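Take a look at the following structure, please.
Note that one protein chain is taken out, while the other chains of the complex remain in position.
Moving on to chain A:
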C-alpha cells in the first residue's frame, strides 16, 4: 500500500521537531519557541510558548496524570525545559513550565527520554551531553545568572506568569565528543545511551558511570540524526555526506574506521531518520528518512540500492522544502520542516483504527 497523505498542519514558522508517540496527538516544536498540540482531526489544541528562542527538539517524557503529559523541549536559548501539558481535549487546563535544565553553553540540538520517562538526555553544540532525571526539584539547583537585566526581566516575567520554573542541574555530563553532538538517545535497555555528532563518531555511553564505552568512527561523516531500530543492536545515523548508515553497536572500537553495515545513499542531505516503531505492522528492517529536498523515503535495510518508496511533502509550496524532523508511530509518519507539518500513513492502516 503506497503512503497516503493524511493531514497537513500549517505552521507560521519552521517546525524543527515533531512527535507522534502519543496516540491521537501530534506534538510539534517550532522555531518561534512554541510547542503546539494537534489532534488527529487537524485541530490545534494548544499553543504553549515555552522557550524564548527556537525550539530544536521536543519529546514526550511521561504521563504525570491522566490528562497531563510531561513534555521536554530543547532550544537555542541554551536551556531545555520540562513542561506539563494537558492533553485532554475537553479540559484544556493551562500548561506549566515546571523546570528548566541548565547546563549547556551552546544551542541545544536534541532532547530524548528513555522508555520509562525517568531520564533525559540533552545534546548541544558545546560538545556536551547532559543526563537528567525528570523529577521536578523543589528549589533552584542552579543559581540564577545575573548577567543581564534582560534575562532578569524575562525571568521575573516567567516567575510571575508560570510560577516556579525550577532551574535544574544535570545528574552527569557525558564528555567525549569533540564537535557538536547532534543527538543522544537511550538504548532499549535504558542503561546505555548512544550519541552521534559532527566529529563523525557514534559513541556508546554507560549512563550510570558516565563513561564512553564504545566509539564507532566513520571518517568524514558528520552525523545529523540517529535512530535506534527495534532490535536495538544497530543504530541508524544520517550524515551530511548524503548517506544514512547502519552501524553495529557491538563493533569493536579498536579500528580507526568502523565499516557500516548498510549505507543508504540520498540525493540530498538526509536531516532526520526514524526507525519503524515497535509493534507496528511494518517490518523491523524499515526506516523513513527525511531530506532537505523535501522527500521522505521509506527504506528497507535489506536493499540498500534504492528506497522502497518515496514521496514529496509540501507539494506546491514555493521556496524551501527542507524536512527537519520525522517521527513514525502507529502507522503514521509525521514530518516537520520548513513547510509546517504533514502526516502520512505508511503500512497497514488498521493500526490507526485500533488505537
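One rule holds for everything that comes next: contacts are C-beta pairs under 8 Å (C-beta built on N, C-alpha and C of every residue); 3 or more make two chains touch, one makes a residue touch a chain; residues count from 1.
One rule holds for everything that comes next: contacts and distances are computed from a predicted model.
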Omitted chain (choose from "GST C-terminal domain-containing protein", "Polynucleotide 5'-hydroxyl-kinase GRC3", "Ribosome biogenesis protein ERB1" or "Mannan polymerase II complex MNN10 subunit") - UniProt protein name: "Ribosome biogenesis protein ERB1"
Residue, one of A:24, A:106 or A:232, that touches the chain absent here: A:106
Sole residue of A:60, A:292 or A:344 that reaches the chain not shown, by the stated touch rule: A:292
In chain A, positions touching the absent partner: 14, 16, 31, 53-54, 76-78, 105-107, 125, 145, 147-151, 179-180, 198, 219-220, 222, 224, 240-242, 268-269, 271, 292, 319-320, 322, 324
